[in-house]
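Take a look at the structure below.
Every protein chain but one is kept in place in this view of the complex.
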Amino acid sequence: MSPVRAASPHITVRVTRSDSSAPSEFTVPRIKPMTVLDALLAVQRLHDSALGFRFSCRVGMCGTCTIRVDGRSALACQTEITDEIAEIRVDPLAGLPVVRDLVVDMTPFWEAWKSVTPYLVPHDDAEVGMDAEPAVIPPDSEERRHIDPSLDCIGCGACFSSCGIAGAHRDFLGPAALNRAMVLIDDSRDAASRLRLSVVGGDESGVDRCHYIYGCSAACPKGLDPAKAIRRIRKKRFS
Amino acid sequence: MTTTPWADPELLTTDVAVIGSGGAGLMCVLHALEADPSLHVTIVSKGAVGRSGCTRMVQGGYNAVLDPNDSIDAHFSDTLAGGKYLNNQELAWTLVNDAPRVIHELETRVGCFFDRRADGRIHQKAFAGQTFDRTVHRGDLTGIEIMGRLRDQMFRLGPVELEDVRALDLIHDADGQLAGITGVHMRTGRPLVLRARVVVVATGGSATMYRVAAPAREKTGDGIAMCWRAGLAMRDMEMLQFHPTGLLAGEARMTGAVLEEGLRGAGAILRNALGERYMESYDPERLERSTRDVVARSGYLEIAAGRGTPEGGVLIDISHLGREEVERRFPGMVARTRQIGQDLASGPVTVSPTAHFHMGGVIIDKDCLTSLQGLLVAGEDAGGVHGANRLGGNGVAESTVYGARAGDTAAGMAPARSLHEPDQGEIDASFRRAYAPLGREEGPSPFELTRRLKELMWNKVGVVRDGEGLVQAAKELDGLAEEVRTVAAPGPAAVNFGWQEAMDLTNQITVARTMAYAAAWRTETRGAHARSDYPDSRQELDYLVLEAGPGDEIHSSVAPVEFTHASPPRLEKSGSDGGKP
Amino acid sequence: MTTTPARPAPASRGSAVRRRRAAYISLRMTGVLLAVLVLGHFASTHVITDVSGTDANFIDERWASLLWVIWDSVMLVAVLAHAVLGLWAVVADYSAGTRRLVIRATVFVVAGLLLLGGLAIIIVGASG
């Protein structure tokens, strides 16, 4: 049997505050199980009710609790504090303007998202609305196979802030927007694929700015692979 | 001129103000702007637009009749049977009729991509309490697909988005006409007054006020409390649904997160700490596949009788299907349990009933109109659609169907309705109430009061209630209502969640008081409302209508259920509703 | 208030895609080509011959062979094309606005001069 070191009864939480005179190191009791979100809530409850951070669903579905834990982007609510961890450092997301403490302004992320025409543009002759029949698309069709694994993006921005290129001057559309573009380009119900491809494949802000750093695919809490979407768009340019 | 503790309010004007950006809110915006693109629409959202609220969290799916072998009538009677015939039949009928049409719209206009069956048509799965497999879904993350795509539509339509803005109160003009709302920018702490021709309230109910609760953190009954203060009537306030299988993770925030219903559908077994399969004694026929209210109540009674685990739960076990099978069919649920140090794939997991959905709410008609002209209510804030118990899969249907209808109504109404000048006295009162905790240095902590409220509601207005407990609860709630007026949330106004919590709490207590009141009135067990002192269902079907009186008073009147579409089957005398046999 | 970003007509956008695609494929093709040429060059000047042996005589002999003239010319063209295309992204990643334009212009001019100069030597060297 391997020797088990008893978990320390406290967790030290170091937070990067936007007001540098505000306290930034806290000690909170360990609970079991415990996520980084629990630690932040404990700081808020026990030490500083004005600590700024956001969350909503606490089950990894809303994508609003994204922060950096020990330097890497993650959902606070899905990042466990395991027994061997006695100390964590949390920072606001990299590459986005800080609103307060751990709350960042996601506008650059959504601006990029917006610029790929992120919504379905139905064909001219397609019927849309409450009386239109949904398209028949078999689950094993080529399009569904490509779209399926890329569908569940929660817009958390973990990928964006793990990609130094997207964060730096924010003129690279970034992994999530490109992933969304890929989904729609592959969607047979969509009529704007050419326009979209011309943005993601023709602008300097498009796929050519990706250097396969893979921060995106590694950080995605939903297991999406934006790098793969980027590869696919690059290939699509040749057809 | 006196100086106020709040900054100069920002003054805004719009045609349609939509409060809440969940399924109901965004569907409303979509329909309003599709119907009349010249409208000026403003979304007011306490959380991130499209990424807050519970529609986002929907895993299971969406009930709609799509298959030619299914029928609207069947869905309707399932909904009434689930709701124990307490439903407003007009609303339920509209729900089942519109649900397929909204699914069509979600696919063809909004761009959702639901899962397909082998022949390429939309796949529908089985859900509890339904006579046909009619639940549309996208994997086990249906809400993300619906809300993600609705959010994308906002980029097409371009409404004004006031993100991280909390609506505080509905404001009338000097003649009592609806004039707009007050609110506060959570990022800066600056107040705002939004004048609007039409206001749509879609803030998604209040089920977070329990120790074990499933919903998103924003859902603190703001909309209902807002309407309450504005004098609107509520119904079915005692009807709070508990989901039978919420996770227990100690003090971790994860506590209350739902383990989906599909597990029981797939053969999961519930046992108490003694290892007994207790559903055998509550519903020997349907066992674990019984409806939510019955299973939740049974679990609660086991725990209350001391047959629960040390953590205060019961055990759900599906590991007999084999590790790989469980991992394949329920990957999300397995991951969720592993995250809290348990493992659904290899053994039992501790669960407890968890507060899930509030059936009660503001009284509306099928076009979302309320008794206040210019005010529409949609989604979980409205009452009557689900009666005494909501079917799994009817919730997101309600929010999108009624959100869409609210949008249509608003588009028709806005051009004809003029803007009204908000009453300055009301505005000041609203801000005074909101900003009071911020100025205070001394007083109870909002977090501590919230904890007490949650304990109280869980213990006394919880899964199973009794007259004595409810009387006590009402008294304690009155005390809390006093105490919350002295709560202190020091710190800056910008991004101050302590202060936000204080405002949440005020609304939660307002709603909690109506719940305790209505629960004390309903001396029977029906659907989600279980009374240990009245285990049987009454013959007559009626509901309590509540309205705010002067001061903190609650006014009530009883109204009979109207059977406009279908009459309930006659109840047998001992027709227990699944309570303890 | 709908946001319809002003975009150039689709026709010119199609050519933008073709241009980006050409740059993308050129970077990779020159890269693969260079893998052979540069490593070969390095091997011949450092491993097969010791550097101290690569004096004027060595160059004289080397550029007497057409193979090496072509080799070195192609390598020069490819390496500059590759570097300019590569630096295109590098410059974009670390700069914005006019600064980006200025850096790009500089890289471009330097590369152009090197290319002209370099080709001149190889030709002169080979013929002289």
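Observations on the structure shown:
In this document, chain identifiers A, B and C correspond to the written order of the chains, with residue numbering beginning at 1 in each.
Keep this in mind: a contact is a pair of C-beta atoms (placed from the backbone, for glycine too) under 8 Å apart; a residue touches a chain by one contact, two chains touch by 3 or more.
Basically, contacts and distances are computed from a predicted model.
Going by its UniProt record, the hidden chain of the complex is named "Succinate dehydrogenase, cytochrome b556 subunit" among "Branched-chain amino acid ABC transporter permease", "Probable oxaloacetate decarboxylase gamma chain", "Na(+)/H(+) antiporter subunit B" or "Succinate dehydrogenase, cytochrome b556 subunit".
Seen in the complete assembly, the chain not on display touches A, C. Checked against the full complex, the one of A:P33, A:G157, A:G201 or A:G215 touching the unshown chain is A:G215.
When you scan A:D70, A:D83 or A:E204 for touch with the missing chain, the hit is A:D70. Mapped onto chain A, contacts with the missing chain fall at residues 68, 70-73, 91, 94-95, 161-168, 211-215, 217-219, 225, 227-228, 231, 234-235. Take chain C: the residues that touch the chain left off the picture are 28, 31-32, 34-35, 38-39, 42-43, 46-47, 50-52, 54-56, 59-60, 76, 79, 83, 86-87, 90, 94, 110, 114, 117-118, 120-121, 124-125, 128.
Operating definition for what follows: only the chains that are shown with their structure count from here on.
Separating the centre of chain A from that of chain C, both taken as means of CA atoms, is a distance of 37 Å.
Centroids built from CA atoms put chain B at 27 Å from chain A.
Looking at chain B, one finds that residues 155-156 touch two or more other chains.
Residues of chain A in contact with at least two other chains: 114.
Chain A meets chain C in the complex at residues 114-115, 164-165, 168-169, 171-172, 194-195, 197-199, 201-204, 206, 208-209, 211, 234, 237-238.
Only residues 3, 5, 7, 10, 13-14, 16-17, 19-21, 23-24, 89, 92-96 of chain C touch chain A when the two sit together in their complex. On the chain A side of its complex with chain B, the touching residues are 31-35, 37-38, 41, 44-45, 48-59, 61-64, 77-78, 80, 99-101, 103, 106, 113-114, 118-120, 122, 126-141, 144, 147, 151-155, 184, 187, 189-190.
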